[in-house]
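Here the complex is missing a single protein chain, while all its other protein chains stay put.
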Amino acid sequence: MSRLLSTIALSAGLLPAMLWAADSQGAALRAPIAAGATPMSPASRDQGPPQGEPIHAVLGIPPNVPPPVHRNHPAKVIVELEVIEKEMPISEGVTYTYWTFGGTVPGSFIRVRQGDTVEFHLKNAPDNKMPHNVDLHGVTGPGGGAASSFTAPGHESQFTFKALNAGLYVYHCATAPVGMHVANGMYGLILIEPPEGLPKVDHEYYVMQGDFYTTGKYREKGHQPFDMDAAIAEHPTYVLFNGREGSLTGDQALTAKVGETVRLFVGNGGPNLVSSFHVIGEIFDKVYYEGGTHAQENVQTTLIPAGGAMMADFRVEVPGTYVLVDHSIFRAFNKGALGMLKVDGPQDKSIYSGKEVDSVYLGDRAGDNLHAVSIAAKANAAGTLSKDDQIKAGQQLFAGTCSVCHQANGEGMAGVFPPLAKSDYLAKMAKEKLISIPLHGLTGAVTVNGQEYNSVMPPMSQLTDDEVANILTYVLNSWGNPGGQVSKEEVGKVRAQPATATDSR
Amino acid sequence: MRAVLLIAGLLAGLSAAAADYAPLPAAVFNSVLPADGKSAPARMAPFAMRVEPVTNDEYLAFVQTHPAWRKGNVPAALADAGYLSHWNSASVLGSHALPEQPVTRVSWFAAQAFCESEQARLPTWYEWEYAAAADSTRTDARADAQWRERVLDWYGRPSSTTLADIGGDANVYGVRDLNGLVWEWVDDFNALLVSADSRDQNGADTTKFCGAGAATLQQKENYATLMRVAMLSALKASDTTRALGFRCVRTL
Partner (left out) sequence: MKRLLLGMLLLLGAGHAVAETPLPGTSVYQLDVGLIDQQGHGWPWADRRGQVQIVSMFYTSCSMVCPMIVDTMKLTAQAVHAPGHAPLSLLLVSFDPARDTASVLRDYAQRRHLPSPPWMLARTESPAAARQLAAVLGLQYRQLPDGDFNHSSELILLDAEGRVAARTSVIGRLDPEFVHAIERTLADQ
């Protein structure tokens, strides 16, 4: 009996020590808390009155953020944010009227320290048409500040709040109709650093996902207005990072070097969709899920609620292009939710030996800027479209869409995908039949250059008339093919006819 | 001498009445702002509405005869620093204020004074909403999603493009340019009682708004009208902005 008692007593004595040991390991994962206080106690949240001179906050223009705060006392921070309504491109050849905080979507990144007193100035540019306000999720107070910042164009509002809770918070406009203001891009992030700051990393980047609703289809050219019914039905036309297709691809990709640590501040402005955020080829070492104080480790894909945010830290070990996606995958490839992180540096074959992942994963949408495509679109509108314009545009579109199967030089894959280079099959084909292939697809056995292929080519229904015309013109004029030109009108005619059963011939 | 004065007065009266007013019949109307704060429709007596918003030219004639309202003469309590700031001077419009454009950058007090000068008044919100719900063939086009989308389109464009002249298509009453040209003042702009945080739809703070609390907005898919309510709620009577003009009505 006494042995039992002493065993129990021993374990009881050990238990606190074990808990303490586990806890200190946990503490290394969590941001440490001020001594003598728990996260929820007022003693740690309200650090007292501001000290020193007021500071004018430096705001971050996406995808960059202001430098870490590096301060050991609470201060008064003055934040000035201007609302600007402006027309900007949302995709190549497509424009949209955005309502922005600071001229960008997402709006400027605000960075303060827990305990700071923030004097917030909201300005509404005189050329704007709409009144606006701001709701910061990091504010403790009515409407998050929305009640006190309702501002007509050509006016300025001011309110002050104390940043009581550390974390990464969304801010957005909350003027009726709220859904429309958010859908037009009025969101951003405010980081309230814990008093001792965040662990140091080599790069910090700012990414924010949003869904966009236009009356035209995905990539339909021209100025597109907001589609209220689609927004209510939650059927977005675009799902984008940082407000624009291609905002984080090509020469605007995020960058890092092998061996460096990267921190992504990722928000989701919505208005409707939840994001399944994933970086292809990388694992998040730490995810401060929901932008809060605790971190999960070794995460592949993390959920970011609409109106929420998260912070992910990871180290890049091998060079390559890592693709940021919303893993609800049709959003990445058919609505534009795709960005890139390019990592340079020496290979490490022991970690990854293979080729770059580029051409398979990226599918249609992440080639270099589709500059020639927009030139062709403009020329088409002006009536000056030349065969050369079409060939150049077609080349870029081919690289994004067709080369996946038919390969970059049109050589196809033996036994699987027929070649397009010097193809006798194409040479003797009527133009209408040629056009119907990308439009309606092709199934069944075909013989090309003496070889038989029996595969399924799906219809390329995401391509518009001018895109099909440009791709076909490029194919006809490349790799020893006989030449020729296909026009947008010819494509339109074929599209209007229904696909016939003889398409497989 | 007296005869000359009489004729001059008559002529002055005539030119003031030269603005066209079109009659609108009495109506029971389902507004986005229910009359009792919950669901009641608005009841309107017949009235006549100015066919066009007031133009720069007409406003210039007004300030010539009412010098208290000339640019530079109006105290800050009645019009802010932006009052007529796009006019070259107190008596010259200049190239940024074409004669046939609707006058903008005028405060509520200024608009009231103008309407008074032509024996009229500002429309109430209900009168304005009722007239604006009509298109060229129907008295109430609001159920038509395409019509709503067209009206909404105007709000999506920033007002940095040049303001168009008056003279758009007339609606079924003969009134023009209610949608798509400028925001317009109404008499009871400060009666819209929408909480500054537009998400406070129910359970509003009853000490902030005595009575039924902040108005609950109906017809939430009618975004364009909701935005008008939001815009007017954001204004103070002395405010002036680039895209805000007005027109007048007369009780019949």
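Order of writing sets the chain letters: A and B. Residues in each chain are counted from 1.
Methods note: contacts are C-beta pairs under 8 Å (C-beta built on N, C-alpha and C of every residue); 3 or more make two chains touch, one makes a residue touch a chain.
Computed from a prediction, not measured in an experiment: that's the story for all the values here.
Student: Give me the visible chains that the unshown chain touches, in label order.
Tutor: It touches the following shown chains in the full complex: B.
Student: Looking at B:26, B:92, B:143 or B:191, which residue reaches the missing chain?
Tutor: B:191
Student: Among the options B:61, B:78 or B:98, which residue touches the chain absent from this view?
Tutor: B:78
Student: Given the contact definition stated above, which residue among B:26, B:40 or B:92 touches the chain not shown here?
Tutor: Considering all chains, including the one not shown, the answer is B:40.
Student: Using the touch definition up top, pick the residue from B:112, B:222 or B:241 that touches the left-out chain.
Tutor: For the chain that is not drawn, the touching residue is B:112.
Student: Since one chain has been left out of the picture, which residues of chain B touch it in the full complex?
Tutor: That gives, for chain B, the contact residues 35-37, 40, 43, 75-78, 108-109, 112, 121, 187-188, 190-193, 206-213, 215, 236-238.
Everything below uses one rule, namely that only the chains that are shown with their structure count from here on.
Student: When the centre of a chain is set as the mean of its C-alpha atoms, what distance in Å lies between chain A and chain B?
Tutor: Chain A and chain B have C-alpha centres separated by 42 Å.
Student: Across the complex, what residues on chain B touch chain A?
Tutor: By the definition above, chain B touches chain A via 82, 145, 148-149, 152-153, 155-160, 183, 194-200, 217, 220-221, 223, 226-227, 229-231, 233-235, 239-243.
Student: For chain A, which residues count as touching chain B in their complex?
Tutor: So the residues of chain A touching chain B come out as 85-87, 97, 126-131, 133, 135, 142-143, 146-155, 174-178, 180, 184, 215, 225-229, 232.
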